[in-house]
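== chain A ==
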Amino acid sequence: MPDAPLLQIETLDAFYGSFQALFGVSMTIAAGETIAIIGANSAGKTTLLKSIVGLVRSGSGAIRFKGENLARLETHKIVARGIALSPEGRRLFASLSVEENLRAGGKSKRPGPWTLSAIYALFPVLKQRRNQPAPSLSGGQQQMVAIGRALMANPDLVLIDELSLGLAPIVIRDIYAALPQITRTGTTALIVEQDTGQALAVASRVYCLRGGRVALEGRPADLSRAAISSAYFGD
Partner candidate 1 sequence: MSDFAVTRATPESRIAALVALIVVAGLAAAPWWMERNSIRVAGEMLIYVGLASLWNLLAGYGGLVSVGQHAYVGLGAYILFAFGILLGAPPLAVVPVAGVAAAILALPVSMLVFRLRGAYFAIGTWVVAEVFRLTAAQVTVLGGGSGVSLPIAIVRSIGSTREMREFVVYDATLAVTLGIIAGIFFIARSRWGLALQAIRDSEIAAETSGVDVAGAKRLLYVAAAAGAAMLGALISLAKLRITPDSAFSVNDWTAYVIFITVIGGIGRIEGPIVGTILFFVLRETLADLGPFYLIALGAVAVVTMLFAPKGVYGLIAERFHIQLFPIARRVAIGAATKGDAQE
Partner candidate 2 sequence: MEWLNAVAQGVLIGGLYALFAAGLSLIFGVMRLVNIAHGDLIVLAAYVVLLIVGVTGLNPLVAIFIAAPVMAAFGYGLQRLLFNRTLGDDILPPLLVSFGLSVILQNILLIAFSADSRKLDAGAIETASWTLAPGLTLGLLPLLMFATALAVIGALQFMFYRTSLGRALRATSDDQEVARLMGYDNRHLYGVAMALSLAVVAVAGAFLAVRANFIPSAGPARLIFGFEAVIIGGLGNLWGTLIGGVILGVAQSLGAMIDPGWQLLAGHLAFLLVLAVRPQGLMPRISA
């Protein structure tokens, strides 16, 4: 069992202006794990990821990454420490080509296995379209670019928000099929996922959020359908 956890979230509150979105969320993530975060819409899943990277203002509580509290740092500094986010809705740079988007992800120049050729090996269809403008790709291909862009930073922790949003089942399956190649290199993954079945299939542990709080936590094998359902919807 590794010594200190990679990411430790301690009773985190998060706010949009004066609206509170997270209430005392606590999580522990060890290096090498694949964690899935599930929950209904506006349960706080995306807010949690945004808080980790500093895009959302956090109130009290701490976000310890490799021991350091990220809570007051600016986004570009947090990211330089080894966290990358593939945002909800992909949000590729519209005026950049596929390859330029990937190169943008590699801005931090951290050492690691993920290079342009490694990304192209992971998602071969992107290599064919490398010089095309990013918006001209299909939804699934754009998601591949978004994930590839995050990996180009060679992060210790990669956050993927709503991977399956707006994608056809077969496309989702293909992308998830590539996931083991990502985590095999030792990258820790935190995946926010609407598709509960898919989340349970890939994760080593699952957190379920509801109303900005952690409603359930455990390994997929240990959680019953009923328990998950009640945590998800609440009753």
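The candidate set was assembled so that all candidates are chains of the complex that A comes from, given by their letters.
Here, contacts are C-beta pairs under 8 Å (C-beta built on N, C-alpha and C of every residue); 3 or more make two chains touch, one makes a residue touch a chain; residues count from 1.
Because the structure is a prediction, the values reported are computed rather than measured.
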item: Of the listed candidates 1 or 2, the one touching chain A in this complex; value: 2
item: Parts of chain A lying in touch with candidate 2, wherever the complex brings them together; value: 53, 55, 74-76, 79-80, 84-85, 87, 91, 93-96, 100, 103-105, 107-108, 149, 153
